[in-house]
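Okay, here's the structure, questions in a sec.
Only a single protein chain was left out; the remaining protein chains are all shown in position.
Here is chain A:
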(Lines give C-alpha, C1' and ligand atoms only; values in the text may rest on other atoms or scores of the structure.)
Protein backbone atom coordinates (compact mmCIF):
# COMPACT_ATOMS: atom_id res chain seq x y z
CA UNK A 1 0.00 0.00 0.00
CA UNK A 2 2.78 2.43 0.93
CA UNK A 3 4.41 1.45 -2.35
CA UNK A 4 1.35 2.59 -4.31
CA UNK A 5 0.98 5.77 -2.23
CA UNK A 6 4.63 6.67 -2.73
CA UNK A 7 4.42 6.17 -6.46
CA UNK A 8 1.31 8.34 -6.62
CA UNK A 9 3.02 11.01 -4.57
CA UNK A 10 5.94 11.12 -6.98
CA UNK A 11 3.53 11.25 -9.89
CA UNK A 12 1.63 14.26 -8.54
CA UNK A 13 4.81 16.12 -7.67
CA UNK A 14 6.38 15.57 -11.10
CA UNK A 15 3.17 16.48 -12.88
CA UNK A 16 3.04 19.75 -10.97
CA UNK A 17 6.65 20.48 -11.87
CA UNK A 18 5.95 19.78 -15.54
CA UNK A 19 2.90 22.03 -15.60
CA UNK A 20 4.80 24.83 -13.92
CA UNK A 21 7.76 24.58 -16.28
CA UNK A 22 5.35 24.52 -19.18
CA UNK A 23 3.98 27.78 -17.83
CA UNK A 24 7.32 29.41 -17.13
CA UNK A 25 9.43 28.57 -20.15
CA UNK A 26 7.48 30.53 -22.80
CA UNK A 27 7.23 33.49 -20.44
CA UNK A 28 10.97 33.58 -19.90
CA UNK A 29 11.55 33.86 -23.63
CA UNK A 30 12.21 37.33 -24.96
CA UNK A 31 9.65 38.93 -27.25
CA UNK A 32 5.92 39.35 -27.21
CA UNK A 33 3.88 36.77 -29.12
CA UNK A 34 1.42 39.47 -30.21
CA UNK A 35 4.22 41.57 -31.69
CA UNK A 36 5.57 38.52 -33.47
CA UNK A 37 2.14 37.77 -34.90
CA UNK A 38 1.67 41.28 -36.14
CA UNK A 39 5.13 41.29 -37.67
CA UNK A 40 4.41 38.02 -39.36
CA UNK A 41 1.14 39.25 -40.79
CA UNK A 42 2.42 42.67 -41.82
CA UNK A 43 5.86 41.67 -43.01
CA UNK A 44 9.19 41.88 -41.24
CA UNK A 45 10.03 45.47 -41.95
CA UNK A 46 6.65 47.01 -41.26
CA UNK A 47 6.51 49.36 -38.29
CA UNK A 48 4.63 48.06 -35.30
CA UNK A 49 1.32 49.74 -34.77
CA UNK A 50 0.51 49.69 -31.03
CA UNK A 51 -3.17 49.47 -31.83
CA UNK A 52 -2.61 46.39 -33.96
CA UNK A 53 -0.54 44.79 -31.26
CA UNK A 54 -3.21 45.53 -28.70
CA UNK A 55 -5.87 44.09 -30.94
CA UNK A 56 -3.81 41.00 -31.56
CA UNK A 57 -3.22 40.59 -27.87
CA UNK A 58 -6.95 40.81 -27.25
CA UNK A 59 -7.59 38.31 -30.00
CA UNK A 60 -5.07 35.82 -28.65
CA UNK A 61 -6.29 36.36 -25.16
CA UNK A 62 -2.71 37.09 -24.14
CA UNK A 63 -2.51 37.29 -20.36
CA UNK A 64 -1.49 40.27 -18.33
CA UNK A 65 -0.99 41.02 -14.66
CA UNK A 66 1.77 39.77 -12.39
CA UNK A 67 3.44 36.44 -13.02
CA UNK A 68 1.72 34.98 -9.96
CA UNK A 69 -1.72 36.08 -11.16
CA UNK A 70 -0.99 34.66 -14.57
CA UNK A 71 0.07 31.39 -12.97
CA UNK A 72 -3.14 31.14 -10.97
CA UNK A 73 -5.22 31.94 -14.05
CA UNK A 74 -3.24 29.42 -16.06
CA UNK A 75 -3.83 26.66 -13.54
CA UNK A 76 -7.54 27.56 -13.47
CA UNK A 77 -7.76 27.34 -17.25
CA UNK A 78 -5.93 24.02 -17.24
CA UNK A 79 -8.40 22.56 -14.79
CA UNK A 80 -11.22 23.59 -17.10
CA UNK A 81 -9.47 22.07 -20.08
CA UNK A 82 -9.05 25.45 -21.69
CA UNK A 83 -5.77 25.68 -23.55
CA UNK A 84 -6.44 28.77 -25.63
CA UNK A 85 -6.79 29.15 -29.38
CA UNK A 86 -4.62 27.68 -32.05
CA UNK A 87 -2.88 30.24 -34.27
CA UNK A 88 -2.77 27.85 -37.20
CA UNK A 89 -6.38 26.75 -37.04
CA UNK A 90 -7.74 30.05 -35.75
CA UNK A 91 -10.48 30.40 -34.54
CA UNK A 92 -10.60 26.78 -33.38
CA UNK A 93 -9.48 26.13 -29.84
CA UNK A 94 -6.45 23.96 -29.17
CA UNK A 95 -8.67 21.45 -27.43
CA UNK A 96 -10.80 21.00 -30.54
CA UNK A 97 -7.82 20.69 -32.85
CA UNK A 98 -6.09 18.14 -30.65
CA UNK A 99 -9.34 16.30 -29.99
CA UNK A 100 -9.69 15.58 -33.70
CA UNK A 101 -6.15 14.31 -34.16
CA UNK A 102 -5.97 12.44 -30.87
CA UNK A 103 -7.85 9.27 -31.76
CA UNK A 104 -6.13 8.86 -35.09
CA UNK A 105 -2.79 8.65 -33.40
CA UNK A 106 -3.90 6.66 -30.41
CA UNK A 107 -5.47 3.96 -32.55
CA UNK A 108 -2.57 3.76 -35.00
CA UNK A 109 0.32 3.90 -32.57
CA UNK A 110 -1.21 1.95 -29.70
CA UNK A 111 -2.19 -0.80 -32.09
CA UNK A 112 1.26 -1.02 -33.66
CA UNK A 113 3.00 -0.81 -30.28
CA UNK A 114 0.94 -3.61 -28.78
CA UNK A 115 1.43 -5.86 -31.79
CA UNK A 116 5.15 -5.05 -31.94
CA UNK A 117 5.57 -5.80 -28.26
CA UNK A 118 3.84 -9.14 -28.42
CA UNK A 119 5.62 -10.22 -31.59
CA UNK A 120 8.95 -8.92 -30.31
CA UNK A 121 8.79 -10.56 -26.91
CA UNK A 122 7.68 -13.91 -28.27
CA UNK A 123 10.31 -13.96 -31.00
CA UNK A 124 13.00 -12.72 -28.64
CA UNK A 125 12.20 -15.37 -26.04
CA UNK A 126 12.14 -18.10 -28.64
CA UNK A 127 15.42 -16.97 -30.17
CA UNK A 128 17.04 -16.96 -26.73
CA UNK A 129 15.71 -20.37 -25.81
CA UNK A 130 16.94 -21.86 -29.08
CA UNK A 131 20.13 -19.90 -29.00
CA UNK A 132 22.47 -20.36 -31.97
CA UNK A 133 19.75 -22.22 -33.88
CA UNK A 134 18.92 -21.25 -37.43
CA UNK A 135 15.85 -19.34 -36.30
CA UNK A 136 17.91 -17.41 -33.77
CA UNK A 137 20.45 -16.44 -36.43
CA UNK A 138 17.73 -15.32 -38.84
CA UNK A 139 15.93 -13.33 -36.16
CA UNK A 140 19.05 -11.72 -34.74
CA UNK A 141 20.68 -10.87 -38.06
CA UNK A 142 17.38 -9.75 -39.58
CA UNK A 143 16.70 -7.52 -36.59
CA UNK A 144 20.13 -5.97 -36.72
CA UNK A 145 19.67 -5.22 -40.41
CA UNK A 146 16.11 -3.88 -40.22
CA UNK A 147 16.96 -2.02 -37.03
CA UNK A 148 19.21 0.31 -38.97
CA UNK A 149 16.31 1.43 -41.16
CA UNK A 150 14.02 4.30 -40.27
CA UNK A 151 10.24 3.86 -40.30
CA UNK A 152 9.69 7.01 -42.38
CA UNK A 153 12.07 5.71 -45.04
CA UNK A 154 10.28 2.37 -45.11
CA UNK A 155 7.08 4.44 -45.26
CA UNK A 156 8.29 6.22 -48.39
CA UNK A 157 9.15 2.87 -49.95
CA UNK A 158 5.75 1.41 -49.10
CA UNK A 159 4.06 4.52 -50.37
CA UNK A 160 5.87 4.26 -53.68
CA UNK A 161 5.22 0.55 -54.16
CA UNK A 162 1.73 0.05 -52.74
CA UNK A 163 0.40 3.59 -53.11
CA UNK A 164 1.64 4.76 -56.51
CA UNK A 165 2.93 1.77 -58.45
CA UNK A 166 0.39 -0.87 -57.51
CA UNK A 167 -2.21 1.53 -56.20
CA UNK A 168 -3.68 -0.84 -53.59
CA UNK A 169 -3.81 1.74 -50.83
CA UNK A 170 -4.57 5.47 -50.65
CA UNK A 171 -1.49 7.66 -50.38
CA UNK A 172 -2.59 10.31 -47.91
CA UNK A 173 -5.13 11.40 -45.34
CA UNK A 174 -7.24 9.38 -42.93
CA UNK A 175 -10.52 8.99 -44.81
CA UNK A 176 -12.28 10.35 -47.89
CA UNK A 177 -16.02 10.72 -48.32
CA UNK A 178 -17.43 8.94 -45.30
CA UNK A 179 -18.70 10.85 -42.28
CA UNK A 180 -16.36 10.34 -39.37
CA UNK A 181 -18.05 8.34 -36.66
CA UNK A 182 -18.88 4.77 -35.82
CA UNK A 183 -20.15 3.63 -39.20
CA UNK A 184 -18.99 0.92 -41.59
CA UNK A 185 -17.92 3.04 -44.58
CA UNK A 186 -15.80 5.26 -42.35
CA UNK A 187 -14.13 2.35 -40.58
CA UNK A 188 -13.31 0.77 -43.93
CA UNK A 189 -11.76 3.95 -45.22
CA UNK A 190 -9.86 4.60 -42.00
CA UNK A 191 -8.42 1.10 -41.98
CA UNK A 192 -7.27 1.26 -45.57
CA UNK A 193 -5.67 4.65 -44.95
CA UNK A 194 -3.96 3.45 -41.78
CA UNK A 195 -2.66 0.24 -43.27
CA UNK A 196 0.56 1.52 -44.79
CA UNK A 197 1.59 3.75 -41.85
CA UNK A 198 0.93 0.83 -39.49
CA UNK A 199 3.01 -1.48 -41.67
CA UNK A 200 5.88 1.01 -41.80
CA UNK A 201 5.90 1.09 -38.00
CA UNK A 202 5.40 -2.66 -37.59
CA UNK A 203 8.51 -3.49 -39.58
CA UNK A 204 10.79 -1.57 -37.27
CA UNK A 205 9.29 -1.28 -33.78
CA UNK A 206 9.39 -4.99 -32.77
CA UNK A 207 13.16 -5.03 -33.20
CA UNK A 208 13.91 -3.29 -29.92
CA UNK A 209 11.71 -5.77 -28.09
CA UNK A 210 13.22 -8.76 -29.88
CA UNK A 211 16.79 -7.85 -29.07
CA UNK A 212 15.98 -6.65 -25.55
CA UNK A 213 14.02 -9.77 -24.67
CA UNK A 214 16.62 -12.05 -26.21
CA UNK A 215 19.44 -10.47 -24.23
CA UNK A 216 17.67 -10.47 -20.87
CA UNK A 217 16.47 -13.99 -21.39
CA UNK A 218 19.92 -15.28 -22.29
CA UNK A 219 21.23 -13.64 -19.16
CA UNK A 220 18.46 -15.24 -17.11
CA UNK A 221 19.13 -18.65 -18.62
CA UNK A 222 22.44 -18.64 -16.77
CA UNK A 223 20.74 -18.15 -13.41
CA UNK A 224 20.71 -20.91 -10.86
CA UNK A 225 16.94 -21.14 -10.72
CA UNK A 226 16.88 -22.13 -14.39
CA UNK A 227 19.50 -24.79 -13.75
CA UNK A 228 17.47 -26.01 -10.80
CA UNK A 229 14.28 -26.05 -12.88
CA UNK A 230 16.07 -28.24 -15.42
CA UNK A 231 17.41 -30.48 -12.66
CA UNK A 232 13.82 -30.82 -11.46
CA UNK A 233 13.06 -32.52 -14.76
CA UNK A 234 10.34 -30.08 -15.72
CA UNK A 235 9.36 -30.04 -19.38
CA UNK A 236 11.31 -27.54 -21.50
CA UNK A 237 8.19 -25.53 -22.22
CA UNK A 238 7.54 -25.07 -18.53
CA UNK A 239 11.13 -24.01 -17.81
CA UNK A 240 11.16 -21.65 -20.78
CA UNK A 241 7.85 -19.96 -19.99
CA UNK A 242 7.37 -20.07 -16.23
CA UNK A 243 11.00 -19.66 -15.21
CA UNK A 244 13.00 -17.98 -17.95
CA UNK A 245 10.51 -15.86 -19.90
CA UNK A 246 8.54 -14.85 -16.83
CA UNK A 247 11.63 -13.27 -15.30
CA UNK A 248 13.05 -11.92 -18.54
CA UNK A 249 9.78 -10.14 -19.26
CA UNK A 250 10.12 -7.77 -16.30
CA UNK A 251 12.34 -5.10 -17.85
CA UNK A 252 10.43 -5.29 -21.14
CA UNK A 253 7.15 -4.56 -19.40
CA UNK A 254 8.51 -1.34 -17.97
CA UNK A 255 9.90 -0.44 -21.36
CA UNK A 256 6.55 -1.13 -22.95
CA UNK A 257 4.63 1.10 -20.58
CA UNK A 258 7.10 3.91 -21.28
CA UNK A 259 6.81 3.36 -25.02
CA UNK A 260 3.03 3.65 -24.77
CA UNK A 261 3.49 6.91 -22.92
CA UNK A 262 5.50 8.23 -25.82
CA UNK A 263 2.60 7.44 -28.15
CA UNK A 264 1.06 10.87 -27.55
CA UNK A 265 4.04 12.47 -29.20
CA UNK A 266 2.86 10.59 -32.26
CA UNK A 267 5.05 9.14 -34.92
CA UNK A 268 5.90 12.53 -36.38
CA UNK A 269 7.83 11.50 -39.47
CA UNK A 270 5.62 8.58 -40.43
CA UNK A 271 2.48 10.65 -40.00
CA UNK A 272 3.99 13.43 -42.07
CA UNK A 273 5.01 11.03 -44.86
CA UNK A 274 1.48 9.63 -45.08
CA UNK A 275 -0.17 12.97 -44.34
CA UNK A 276 -1.97 11.09 -41.61
CA UNK A 277 -4.23 13.33 -39.52
CA UNK A 278 -2.68 12.47 -36.15
CA UNK A 279 -0.88 14.26 -33.34
CA UNK A 280 2.52 13.80 -34.92
CA UNK A 281 1.59 15.69 -38.04
CA UNK A 282 -0.11 18.30 -35.88
CA UNK A 283 3.08 18.78 -33.92
CA UNK A 284 5.04 19.20 -37.13
CA UNK A 285 2.61 21.90 -38.22
CA UNK A 286 2.69 23.62 -34.87
CA UNK A 287 6.48 23.86 -35.00
CA UNK A 288 6.45 25.13 -38.54
CA UNK A 289 3.86 27.82 -37.81
CA UNK A 290 5.20 28.85 -34.38
CA UNK A 291 1.77 27.95 -33.04
CA UNK A 292 2.75 28.32 -29.39
CA UNK A 293 -0.56 27.45 -27.71
CA UNK A 294 -0.87 24.28 -29.76
CA UNK A 295 2.78 23.33 -29.32
CA UNK A 296 2.69 23.98 -25.59
CA UNK A 297 -0.41 21.88 -25.16
CA UNK A 298 1.03 19.04 -27.22
CA UNK A 299 4.18 19.14 -25.09
CA UNK A 300 2.11 19.09 -21.94
CA UNK A 301 0.13 16.17 -23.29
CA UNK A 302 3.26 14.24 -24.23
CA UNK A 303 4.97 14.72 -20.90
CA UNK A 304 1.76 13.91 -19.03
CA UNK A 305 1.48 10.77 -21.17
CA UNK A 306 5.00 9.71 -20.24
CA UNK A 307 4.32 10.41 -16.58
CA UNK A 308 1.13 8.38 -16.55
CA UNK A 309 2.90 5.56 -18.36
CA UNK A 310 5.71 5.73 -15.83
CA UNK A 311 3.26 5.45 -12.99
CA UNK A 312 1.55 2.54 -14.70
CA UNK A 313 4.92 0.85 -15.25
CA UNK A 314 5.86 1.27 -11.59
CA UNK A 315 2.54 -0.07 -10.38
CA UNK A 316 2.65 -2.95 -12.84
CA UNK A 317 6.19 -3.77 -11.81
CA UNK A 318 5.05 -3.95 -8.23
CA UNK A 319 2.52 -6.56 -9.27
CA UNK A 320 4.87 -8.57 -11.48
CA UNK A 321 7.97 -8.48 -9.32
CA UNK A 322 7.36 -9.13 -5.64
CA UNK A 323 10.86 -7.89 -4.84
CA UNK A 324 10.09 -4.35 -5.99
CA UNK A 325 7.30 -4.02 -3.46
CA UNK A 326 9.60 -4.50 -0.55
CA UNK A 327 12.80 -3.01 -1.85
CA UNK A 328 11.22 0.37 -2.35
CA UNK A 329 7.97 0.07 -0.48
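Note that a contact is a pair of C-beta atoms (placed from the backbone, for glycine too) under 8 Å apart; a residue touches a chain by one contact, two chains touch by 3 or more; residues count from 1.
Everything below uses one rule, namely that contacts and distances are computed from a predicted model.
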item: Absent chain [UniProt protein name; select from "Threonine dehydrogenase-like Zn-dependent dehydrogenase", "Peptide/nickel transport system ATP-binding protein", "Glycoside hydrolase family 9 domain-containing protein" or "Phosphoribosylformylglycinamidine synthase subunit PurL"]; value: "Peptide/nickel transport system ATP-binding protein"
item: Listed residues A:202, A:234, A:258 or A:304, member touching the removed chain; value: A:234
item: Absent-chain contact - pick from A:49, A:96, A:176 or A:223; value: A:223
item: Options A:27, A:54 or A:323, residue touching the unrepresented chain; value: A:323
item: Identified contact with the non-displayed chain, of A:247, A:272 or A:310; value: A:247
item: Sites on chain A contacted by the missing partner chain, in the whole complex; value: 2, 6, 223-225, 227-235, 238, 242-243, 246-247, 250, 320-323, 326
